[in-house]
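Have a look at this one.
A single protein chain has been omitted from the complex, and every remaining protein chain is retained in its original position.
In this document, chain identifiers A and B correspond to the written order of the chains, with residue numbering beginning at 1 in each.
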Amino acid sequence: MTNHWNDLKHADVLMIIGANPAENHPISFKWILKALEKGGKLISVDPRFTRTSQMANVYGQLRSGTDIAFIGGMINYILENELFHKEYVAAYTNASYIVEDTYSFNDGMFSGYDKGKRSYDKTKWAFKKDKEGKTLKDPTLKDPKCVFQLMKKHYSRYDVDTVIGVTGTAKETYLDICKTYASTGEVGKAGTILYAMGGTQHTVGTQNIRSYAILQLLLGNIGISGGGVNALRGESNVQGSTDFGLLYDNVPGYMQVPTTAESDYTYQGFLDRITPKEGYWINKPKFYTSMMKSFYGDNATKSNEFGYHYLPKLSAGKNYSFMRLFDAMHRKELEGLLLFGSNPAVGGPNAGKEIESLSNLKWMVAVDLFETETSSFWQKEAGADPASIQTEVIFLPASGSFEKEGSVTNSGRWMQYRWQAIKPKGESKADLEIVHMLARRLKEMYKNSSNPADMPMKAMTWDYGESDHPDIDLVCREINGYDMKTKQQVKKFGDLKDDGSTCSGNWIYCGFYPENENLSKRRDSTDEGMSNFLNWSYAWPANRRILYNRASADLNGKAWSKTRVGIEWNAAEGKWKGNDVPDFVVDKGPKDPTFNDPFIMMAGGKGALFASINEGPIPEHYEPYENPMSNSFSSVQLNPAVQFGEEEMNAQGDVSKYPIVATTYRLSEHWQSGAMTRSQEWLAELVPHMFVEISEELAKEKGINNKDKIIVSSARGEINAYAMVTKRFKPYKLKDKTVHHIGMPWHFGYKGIVTGGSANRLTPHIGDANSTIPEYKAFLCDVRRAK
Amino acid sequence: MAETIKLVDVTKCDGCRACMVSCKNWNDLPSEMEDFHGSYQSHEKITANTWNVLTFNEQERKDGGLDWLFRHSSCLHCTEAACEKACPENAISHTEFGSVVVDYDTCVGCGYCVQACGFDAINLATYVDKNGKEFRKAQKCTQCTDRLEEGLQPACATACHTGAIVYGDKDELLSSAEDRLAQIKERYPNANIYNPQGISGTNTVYILADKPKTYGLPENPKVALSQIVWKDYAQPIGKMMLGATTMAVIGSFIATNLNKKNHSSEGDQSHE
């Protein structure tokens, strides 16, 4: 979230697309309803009518996987009708940037494509620079090569009729949504976009979110209270775990993992590669070195490149994301697997194949609250033959969130400390304890080794106490960072050094533990203004509640709206002041040439309408991997930058055999793979059966009655479920045909109090071109009555 | 003490069912896995162990749109409660909070209240005593009277994050309900406040998005004439008649004996 939960109440219009917060983030409605009570409007855009849709003023149906068409049409509507926030767009975004002549777009393809690698040469889309290396701009936005004009031209193809022919949205509704949401382009108004996995879990997931960002920048909705692009995280601490380097190519604080490429042979070479020339990221070496000091302590010295060579390196060009790991497992390239609260047998794409792959492991350690489908994949219940599976499975009981102490970072980036409520049951242990015990034993085993390969383990500091129970306060202090000599806590990430004199486990959290107060433990619910609650917990970075809040003020540093004050330039005091911690250099005044560069993390300080990611600088609609129709916008069917994995893991279904569009989702009552909720009676009884939602029209066509047992099949497999025939699903009326769709929760499996077919037996093993998040949300299937 | 009520604004409900879970949690009620009902609704209706059920109701709007109506359904705590009147053991009564509760020591599990309730809100639970013998008690939402006594809110109200269920001062909440009604009329033209006067109002008042019928609620429930006949006339008279008959018999016995002594010479005439 650029903003935060409480801030939702300040929105004039909220558009929820690819999310269902009423069901999956119910508490959000505490704030959303406040916005509605003040006259705010709520728009719900979803393939199906959800509990969120019921709460909305307008519900727009869109076919799964057509967000870019939907948003592209809105962008076109806004540009055509000049409804964008003109000053904001001209001054705060890169709309005025002139793009190199090598950029082109033709029939769905950008320039610079390499068919063999399925990737683009992004230098073809660079901005034009003058002799001094400065980006050329046209503040009038008239130059045909400026971002604004290129974008306008690009989206002029997204006219209403073409769009609704792809998305299946009713025309009247679509225009209503365009009009309502575009109204937030008016100076002083705020619109917010809430999204979740409905936006990301597509082969064009990243571009979907990019399209939301473009829409928001055009309407001047970023940086202001009640605005923002707000990712509703799927788990209570997903934000925290991503912040701490959950992804294979990340270390804590969204920095890169070194590779075996030649550029990364030395620490300096690596830093040169990952550090941009402009923007706040020029400080990356300070953050990186401080992180290595937290890893290796005194073993990280200038002479050994701060322990750079202890870091594991990724094989250059190799993808280690979730699906690729299972591909490797399938090829028997992986020996062991350590799973922490992860249940791929239910949650993974093409779960049937992933379960098969698990049996290629020599060993697996599963850490979980309950025995899951994954940790029992070898059992008879799973349909396996235990005798033929050689994998050694070790199960470590973990304690639940109430049984342990630590912090959780919510979607609004608030790091909130929690205390232990009850003692863990039986032998169960907190994750931190399990890792601590493991690390200490490993270090003990390697203690006397002289093998250079074991050096990383030997060099690693692990000073969180001498017992099996780690001192969590020491962990917290190290995450914040301290001066290596004085051991004084570092007050802010600006104080971190690249000479090895400071350490910080995660630079974006640097500042949460200054001196002797862990600020994430704060619980002061006084609202000092605009419900930012600055003394409640700690928000990264630097306790800023709304990112890019410099953009909440106009070109003179005054708030765009008196009712929506973020920060303002106080000329008398010579600094930025307001209801939030400035996300800007606090004393940077109007005389500074970068005074109107609010997007401090971006090179040039401007919001990126035009940004080079893998499939192009401007989001373009491509059909999902499995789709019911040919692409209306170009002859390119699938995202050209999508990578294919192991072929055998990735069967593709055709519309002739599988004519129905399907999507998966979660329910209020169950959580993720259901390991926890299907093992809890009071939650299990609320949704005790696996069901598939189908429209009355499809039910009639297939001779299915409500409550019938049905079989859903895709190119990957089949599952049994109950049919839930509902008015909330309606067939899509597309350009030249009517297409049916169904939807199903993915919570079920064969373990727990209530069981049922796993939806992910059906989903494809393919993912986004940037993040490789699987395309769970749009695939093809067929349904029939079970005999 | 000022009068208090529970106000349920179904138009604020987002159907999360935290009310159901918090109720089970606080009252320590067992789960009941029911068969698939063909909708999101987990339980067909309120049961002895599931004191509140969120109902899900799909209907097309006149403007072509769709409404998916949710209702937190539980005991309404009627001011003139049919269950209370029906109870032959006087085991059901009103508390100082206006909630209607069952005295489990007095309840004999006859189930008359179950039949009498026009809202299907009270049911019989079967338990097994320590000798393995089954026994029954009437069970229903207590409006968390035990929590109210401690100055807390009902568990469902505490769990409800949207403010669809609130508990507080009666006059305040009723007037806020009127304001809210005016606000939602555009979206829900049939919206109404459900606080049936035929039973002198209820201690759980609803703001409904549509006519009571849509939610399976009686339009205008009244205290049944049959109940009045029974509890206010038949039973007292019946008891009186039992007494009178008994008295007559005793009187006859005594009088006969007395008269026998007085008219011993005429004894033969007696139709003994």
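Criterion: a residue touches a chain if its C-beta (ideal position, glycine included) is under 8 Å from a C-beta of that chain, and two chains touch if they have at least 3 such contacts.
One rule holds in what follows: contacts and distances are computed from a predicted model.
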When one chain of this assembly is omitted, its UniProt record names it as which of these: "Protocatechuate 3,4-dioxygenase subunit beta", "Formate dehydrogenase subunit gamma", "SoxAX cytochrome complex subunit A" or "Phosphonate C-P lyase system protein PhnL"? "Formate dehydrogenase subunit gamma"
For the full complex, contacts between the hidden chain and the displayed ones involve B
Among B:S93, B:T158 or B:Q227, contact with the omitted chain is made only by B:Q227
Among the options B:P30, B:G65 or B:P88, the absent chain makes contact with B:P88
Among B:N25, B:Q59, B:Q115 or B:S175, single out the residue that touches the unshown chain. B:Q115
Could you please point out the subunit B residues that touch the chain left off the display? 86, 88-90, 108-110, 112, 115-116, 118, 133-136, 224, 226-227, 229-230, 233-235, 237-239, 241-242, 244-246, 248-249, 251-253, 255-260, 263, 266, 268-272
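Note that in this section only the chains that are shown with their structure count from here on.
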Inter-chain centre distance, subunit A versus subunit B - centres from mean C-alpha coordinates, in Å: 48
Subunit A residues within the subunit B interface of the complex: 22-23, 26-27, 29-30, 33, 37, 49, 51-55, 57, 59, 668-669, 681-689, 691, 706-707, 722, 724-728, 753-754
Which residues, counting only subunit B, touch subunit A once they are in their complex? 12, 14-18, 20-21, 24-25, 30-40, 42-43, 58-60, 65-70, 161-163, 183, 187
